[in-house]
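Structure first, then comments.
Shown here: the complex without one of its protein chains, the others still in place.
A, B and C label the chains in the order they appear, each numbered from 1.
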Amino acid sequence: MAQLPDISGGPAVETIRVAVIGYGYWGPNLVRNFSGLDGCEVTAVCDRDPDSLARASRLYPTIRVTDSAEELLSGAGIDAVAIATPVSSHFELARRVIESGRHVLIEKPMTSTADEARQLIEMADAAGVVLMVDHTFLYTGAVRKIRELLDDDELGTPYYFDSERISLGLLQQDINVVWDLAPHDLSILQFLFDERPESLQAVGYRHVGSELDEMASLNLHYPSGLHAQVRVSWLSPVKVRRTLIGGSRRMVVFDDVEPSEKVRVYEKGVALDLVDEEVTALKPIYRAGDVHIPALDRTEALQVEAAHFIECIREGHEPLTGGAEGLAVIELLEAADRSMAAGGEFVSLGS
Amino acid sequence: MAQLPDISGGPAVETIRVAVIGYGYWGPNLVRNFSGLDGCEVTAVCDRDPDSLARASRLYPTIRVTDSAEELLSGAGIDAVAIATPVSSHFELARRVIESGRHVLIEKPMTSTADEARQLIEMADAAGVVLMVDHTFLYTGAVRKIRELLDDDELGTPYYFDSERISLGLLQQDINVVWDLAPHDLSILQFLFDERPESLQAVGYRHVGSELDEMASLNLHYPSGLHAQVRVSWLSPVKVRRTLIGGSRRMVVFDDVEPSEKVRVYEKGVALDLVDEEVTALKPIYRAGDVHIPALDRTEALQVEAAHFIECIREGHEPLTGGAEGLAVIELLEAADRSMAAGGEFVSLGS
Amino acid sequence: MAQLPDISGGPAVETIRVAVIGYGYWGPNLVRNFSGLDGCEVTAVCDRDPDSLARASRLYPTIRVTDSAEELLSGAGIDAVAIATPVSSHFELARRVIESGRHVLIEKPMTSTADEARQLIEMADAAGVVLMVDHTFLYTGAVRKIRELLDDDELGTPYYFDSERISLGLLQQDINVVWDLAPHDLSILQFLFDERPESLQAVGYRHVGSELDEMASLNLHYPSGLHAQVRVSWLSPVKVRRTLIGGSRRMVVFDDVEPSEKVRVYEKGVALDLVDEEVTALKPIYRAGDVHIPALDRTEALQVEAAHFIECIREGHEPLTGGAEGLAVIELLEAADRSMAAGGEFVSLGS
Partner (left out) sequence: MAQLPDISGGPAVETIRVAVIGYGYWGPNLVRNFSGLDGCEVTAVCDRDPDSLARASRLYPTIRVTDSAEELLSGAGIDAVAIATPVSSHFELARRVIESGRHVLIEKPMTSTADEARQLIEMADAAGVVLMVDHTFLYTGAVRKIRELLDDDELGTPYYFDSERISLGLLQQDINVVWDLAPHDLSILQFLFDERPESLQAVGYRHVGSELDEMASLNLHYPSGLHAQVRVSWLSPVKVRRTLIGGSRRMVVFDDVEPSEKVRVYEKGVALDLVDEEVTALKPIYRAGDVHIPALDRTEALQVEAAHFIECIREGHEPLTGGAEGLAVIELLEAADRSMAAGGEFVSLGS
């Protein structure tokens, strides 16, 4: 597992100056976390909405605010840019950031198409800048603990990954619910398991609006026999953020709504035993053992991620969630769209 | 909504004598509930396992026990038979019960094939005996309350029915997890909504054994735009029995694991509003109102159902869960099997 | 810790014949559990209420029923009697049972006064019969697991025992809420810790009726510094059955409302550390470690207890919850009454 930086600071270095484009729902979290980081400073915020800029100014009177990304990028005093705007603008903004020679952190999902993602990867590579995608969950103590359990073979053969991510709203204007919520699960799947799905199937539904699906369920098949279910919805009266991971030896429940006990490891399972050699009858043997709730690193994930971004810039490291990881998620989202358009048919994911 | 009998008793009538075939997991509940009913008596229990018969005898020393269904049916003193054996034996046993001129209550799912179900319906019709299927959930206070909410148009236009029925085990020997667990949801769907699904899709997985799927998810589409998701699993470390029902006005959560607060009605929803007439932009309007937890009739469902069976026998009433309802569930299960065999394709359900 | 019997049976022995007096709320559980036991048979049930007797007869047609305890005790075919009547009748009934030379199991609390309890102990001793009190909790897997944790010094120095046992009803007619509910906690305290409280304080309240307190809280002080809080109520809208046990090394939460995860062990704690030797400043050091939920023996407690009672009769063993244990609880209840009468003053518990 990639080593993340020790965020406790270190010797003084030159400050990395960060700008944030998009100060709506997620932008303030980016500003707050980069501001709180040693060796890093937020110097500018850009948003089209004057109220958002006013809010930013009130909290951070020294930060330069502007409603023009062009103006922001043409100015000086910026080493890296974090983009937290609607998805449809990601490619164009990221392109300009890279062209201006700056490092870029893009909110998930990375772009509107895989093709755009591939272009950004090439451009960043050519420009020698860091390109990172904000798949925040991979920086949580919970997901990193589950990866640890898998690395230590605590779960045995992985059977399934079954995730539910539902609540009321927020309906997005430019992407459907799969593009909005499933990137979390798809990036976690990529991080946890060392294989890529070979086929995928998705069904979506819309009830309130007419253009974009508001509820969907995905099935992913993996070469090893592992399968994943991901259910996403903007129309649930209750908020559920729960992933079950079943293995031959143990099973894990990751419940992100729980305030403190997010990961539970169950010493539970079932196996088939030969009951009678002659007739080869099989009898299920159940294990119902202890439950273990490991203590987790509770550092805010975005703080870890911001520090990692800064470190990648400073040290030239490859990000844990770089362009390739972002692209792989977009490819699955496009496959899900194709499956939904084809009425729920399984879509092969090529090699 | 069908009126269920007042179980508080009434004037003395001739006693209905019930036999129970199958004294494994569910049989003891049948014996206990029929025994506790006025105007009804359990006179015989049949099971192949001598230990099961010994258990029955110890608790009910006056009940006749036998390991032969043939012997049981050839004897006297039995007016009706409840069958709680593995599914593969339902048809043959029910056929013999009907041929012997007795009323029959069959554990769900009714039979192994829709063809068998149709034969039983015809035979019972010809013989003039009551044929009832044990879809217990329709006799719970919770499901009846939800039906009431729908009847009173409290939920508005129904959007979706999203059910999760997962836990560890028990792996069945003769049916897959869909046939084991989904009948609950399929019978509830039939009871709640006045329409039949037009197409269905299912995906199943097996990890422990090799013959029968242990996890599955179903999608059902209805003519009105309603859709249903049903997820079933024998391989979950946690027990979940939760159904979300979303409507345009209110949403319901039915959580059967909750000891007392099983049904919650959310005054929550989302609608789209025209924001700007020129560009016809739409803005989601969220409602986040009160939650209401109605008090439910807490009579044991099987007690209500047993009383209903006896009443149907006595009064010649049509059962709420008769052969036709049982058959409709079997037809959906067969369609699910076809879809799973075809790799998750949608299967049309004809008229 | 006392070894409880293996309830899986053994070689055939002479059957112990049990009668149950009182077939209200708890009596049916006694009949069911003694009936289900190898080497044991329930031969008679006594209750003043004809409806209760009719219920017993319907379920167990071979059991003799009577509304007269005198008649029951004067007859033959009874080796032991379980008493599940209102507390005020315990002494008189138990006295007669012992005088008739039979073994006796008395529902908690043992008697209405400590004096009565002492008389019964003497009588049973003289008659050579087993006298046992139905402190059911000591036969649960949960309480036995906590005792194990204490025996293995997993918790370190015990700091506190803090218990809450509240719900709506059932108001008793002859005892206040302390006598109704606190015996559970007082018997658990006796079982878990090897010391007796040196003083006790109690405050009680009544709101609905006028004679008997419906809510109360007790504080018990132990010589070692351990203290216990017990809160009981008949007037809570929610049911809480939760005990916290704090130790210097670990802490336990026993939540009896949880269906399966009743005991949780927290690797959490706080200690004071010398920060600065000169000024001897102390800084709290917090430990926030894993949580562990041990698998528990899930045998029904009353089944274990019934088997233990039969074994004590058969083998001449001393019961885990004999007369002395029952008496000790009554002495604390009397002290609580004295404290409440004195307006909540601490009452010394003598040696």
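By definition in this document, a contact is a pair of C-beta atoms (placed from the backbone, for glycine too) under 8 Å apart; a residue touches a chain by one contact, two chains touch by 3 or more.
Predicted model, so just to flag it, every value in this text is computed and none were measured.
Colleague: Have a look at C:L59, C:L235 or C:A295 and name the one touching the chain we're not showing.
Modeller: C:L235
Colleague: Give the residue, chosen from B:L59, B:V291 or B:A324, that touches the chain omitted from the document.
Modeller: Going through B:L59, B:V291 or B:A324 one by one, B:V291 is the residue touching the chain not shown.
Colleague: List every residue of chain B that touches the chain not included in the displayed model.
Modeller: Touching the chain left out of view, chain B contributes residues 261, 267, 288-295.
Colleague: Tell me, which residues in chain A touch the chain that this view leaves out?
Modeller: Residues 32, 35-36, 55, 58-62, 257, 259 of chain A touch the chain that is not shown.
Colleague: Can you name the residues of chain C that touch the chain not displayed here?
Modeller: Given the touch definition above, chain C has residues 159-160, 162, 164, 166, 168-171, 201, 203, 205, 207-209, 215, 217, 219, 225, 227, 229, 231, 233-238, 244, 246, 248, 251-253, 266, 268-272, 282, 284, 286, 288, 343-346 touching the missing chain.
Note that in this section only the chains that are shown with their structure count from here on.
Colleague: Smallest number of touch links from chain A to reach chain C?
Modeller: The fewest steps needed to get from chain A to chain C is 1.
Colleague: Return the chain whose centre of C-alpha atoms lies at maximal distance from the corresponding centre of chain C.
Modeller: A
Colleague: With chain centres defined as C-alpha means, what is the inter-centre distance between chain A and chain C in Å?
Modeller: Comparing mean C-alpha positions, chain C is 52 Å from chain A.
Colleague: Once you find the CA centre of chain A and the CA centre of chain B, what distance in Å lies between them?
Modeller: 40
Colleague: Can you tell me which residues of chain A touch two or more of the remaining chains?
Modeller: Residue numbers touching two or more other chains: 288.
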